[in-house]
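Got a structure for you, written out below as structure tokens; questions coming shortly.
Partial complex: the chains shown occupy the same locations as in the complete assembly.
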Amino acid sequence: MLVVLDLVGIAVFAASGALAAVRARLDTFGVAVLGMTTALGGGIMRDVLLGVHPPTTLRDWRYLLVPVVTSLIVFWFHPQVARLRRAVLLADAIGLGLFTTSGTATALAWGAPAYTACLIGMTAGIGGGALRDVLIREIPMVLRKEIYALAALAGAAVVVAGDWLDWPSGPVTIVGAAITVLIRLLALWRHWNAPVARGLGS
Amino acid sequence: MLVVLDLVGIAVFAASGALAAVRARLDTFGVAVLGMTTALGGGIMRDVLLGVHPPTTLRDWRYLLVPVVTSLIVFWFHPQVARLRRAVLLADAIGLGLFTTSGTATALAWGAPAYTACLIGMTAGIGGGALRDVLIREIPMVLRKEIYALAALAGAAVVVAGDWLDWPSGPVTIVGAAITVLIRLLALWRHWNAPVARGLGS
């Protein structure tokens, strides 16, 4: 169950990386490498923090096949240029939700306490996208306008609460992911911005 | 003792990250996330290199509360815009000193040999600030003008020497940190620059 969610998350994150690479005018290889890095980055950070050696994502060939195929599909059938930015944001939101909750569930399964599991899950969800943005020289989404880390926190909290209440982990993970995606999309749609510091003029 | 020094270091590094985020015109969330990343980045790198799983900073809620509160305080009461750059440099210097020496002491306590402890301590001191600068697309301070890595090395060397001479670890860590901060501030104040390579013209 966690593996399936992980693979879906990997596919959408790969799509977000590949779309961002197309926007940055990288070639086929660049698109595949950035898609793969975005897709696997968060999971590798999660496993390094948990002390899983070597990281799960480097042991199972499906974890490589999925992002490479996804990236190439995106490369050939990417949307119109004008819609690239929106497509990146959508894929990123879904990946954020799935990775944060599956990362939190994985950390709990490895025996991390609730608080630590939340933080590791958030790292798994945020890490891949941050890596993507740094590699193409953009300021990571998590630092920019609109609620991002809070959306991830909400999803992680749902998983931790579900674990505490002994709810079945599969559905809880999906519900948590859905809540994260919903908050993130609402924030994007309604342009929920937080204030900028005073005294900076325009 | 190490925990207190760590928390003070986390607070000043969070302040440096939050001030840099205000300068980069990030909003409240961006300021909090960058403050947190700057504050915890070095310690997480230290623990990953030492094989401490999960990293200490992800297990103790005070390590999260301190940087978030500090970042928000900075966000509301940051200095005049003109003084932001200087404030970032000052907070960064103090954080560099505290993290380098407490990181070196932590590595020694985990059984790392002196040479390794120096390098891991320097990574702990330099890592958070480098992450901060990369995330807001600046070239990290450690690569730019004025002595930086050397200041960290001096502090780490004091801790290692003190350990070898069996001096009490608390005071030695503080003295080492003070020496690092002093060298760094002197370098900033006197504009101690190293030469640039020949033949590059202006």
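Letters are used for the chains, namely A and B, taken in the order the chains are written, and counting of residues starts over at 1 for each.
Definition applied: contacts are C-beta pairs under 8 Å (C-beta built on N, C-alpha and C of every residue); 3 or more make two chains touch, one makes a residue touch a chain.
From a predicted model like this one, the values you see are computed outputs, not experimental measurements.
Chemist: Counting all identical protein chains, and not just the 2 shown, how many does the complete complex contain?
Modeler: 3
The definition used in the following text is that only the chains that are shown with their structure count from here on.
Chemist: Can you compute the centre-to-centre distance for chain A and chain B, using the mean CA position of each chain? Integer Å is fine.
Modeler: Once rounded, the distance between the two centres reads 28 Å.
Chemist: Touching residues of chain B toward chain A in the complex: what are they?
Modeler: 21-22, 24-34, 44, 48, 51, 53-55, 58-59, 61, 64, 75, 78, 80-81, 134-137
Chemist: Across the complex, what residues on chain A touch chain B?
Modeler: 48-51, 107, 112-113, 115-116, 119-120, 130, 134, 137, 139-140, 142-145, 147-150, 193-197, 199-201
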